[in-house]
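Here's a slice of the assembly, chains where they normally sit.
Chain naming follows the written order as A, B, C and D, and within any one chain the residues start at number 1.
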């Protein structure tokens, strides 16, 4: 095992996805533990950790790709949340998805906007609960 | 015809693609003049002109989508050139394409890097010629 | 706002999708009101309203594309219903989807046939209820 | 070999593609003769020959799918030509492709319009030559 890449990958994964990323890795770990490790090492340890582009720009790129693929709403949801975590505003994310109508077609963009709407609604609800209970 | 959208679209198109964009519109105009107008009005007049994201961020989004689609090397070429025109460095563009290996697969990324290589080589050659002839 | 395109788009949207189209636009309007407007103006106001092809032929084209994309069962459902609204028979729609097995593969066609089956079953159920209650 | 399906398929293939279809089958026959037979039997013998939809409507469906796939310009070219052979006008074909911008994105539609432009130009050239030589 290549511990530098793994540690760098874990740090990058956490900075984008927080605890949710750990959950996905654990779910994968049951069936394909080495693949869970590869995800941490290659996308997060080798690619996202390279600098050059800002974390915000990297999420714009990823969201654009996921909207275009169209077949991965769960990953899209994770990277919309990730985008918000690294400095994209909600409006930024809506803009990126709208632009994808031009390249990936309107259905792909509409589906992605409805995913974003769900993510934003959950955040509002959690914020509402936190305000009521005094806990974040 | 909706002249505001059209004029705004033409200005945006020029700011990204320069004279090359006009050539594509003219080629399309022979067969589908209204579609050439729609392209200027909707993607360039309605979407790219919205602000919120920077022109550089919008090219990152578009390049990501075109690498993911995989079937449009000419449009990819145009937007790599467009990215350079609005403030992306060559290294930025290479980074965006490399990141796409994670989402769209390695063959899509390799093909796109070879397109970028061609664009950069043509620019170098033109720069070389300009240096030799003293004309830009 | 370009009120001619918008009004023409709303009329075309209603003629294809009835009240259901309005619901989708409202759901989108919460998160991206301008995108909801773009959908009415561009696909419905600029494209579907052009004539030349009949509304029935346009739904055949759209259903073919949505079966091929494979990632948008909700839009497919809306356009199967839309096809029935503008003069396609159930058998026509089944034929279009079957033909897509040749181009988009059998899994895409099978999935689409199961979507069509659901649409047809809902219509039968509503017809049944209307017969029992005397209300349409 | 199932000679009914094969004969029906050959007749349908000829009615859509004329002699060009035979050329493709021959090119395939060198490497995969049974696959060439399957193409005649299944898409042309089983699907296109079913009636219910008109030949024109079936070409609209196929062109829509091929524009959406984006990766098969040669097949698109063959079916644009096929569409003209079974009663689509050039304008019909341009309309179908334009509509695909909504579902498959603008790059897919632009590429397809440029393919159509080539097909139409070749037909014009052949018509010009026929007029000059007096041979069709």
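Convention: contacts are C-beta pairs under 8 Å (C-beta built on N, C-alpha and C of every residue); 3 or more make two chains touch, one makes a residue touch a chain.
All values reported here derive from a predicted model rather than from experimental measurement.
Within the whole complex of this structure, the shared sequence is present as 6 copies, and 4 of these are drawn in position.
Everything below uses one rule, namely that only the chains that are shown with their structure count from here on.
Both subunit B and subunit C derive from one sequence, and where they touch, over half of the residue numbers involved are common to the two copies. Farthest from subunit A, judged by the mean position of CA atoms in each chain, is D. Rounded to a whole number, the gap between the C-alpha centres of subunit B and subunit D is 31 angstrom.
Annotation for subunit D: residues touching 2 or more other chains are 69, 98, 101-107. Contact residues on subunit C toward subunit A in their complex (touch as defined above): 24, 27-28, 30-32, 34-35, 38-39, 43, 66, 69-72, 74-75. On subunit A, the positions that touch subunit D within their shared complex are 101-107.
Only residues 69-71, 94, 97-98, 101, 105-111, 113-114, 116-117, 120 of subunit D touch subunit B when the two sit together in their complex.
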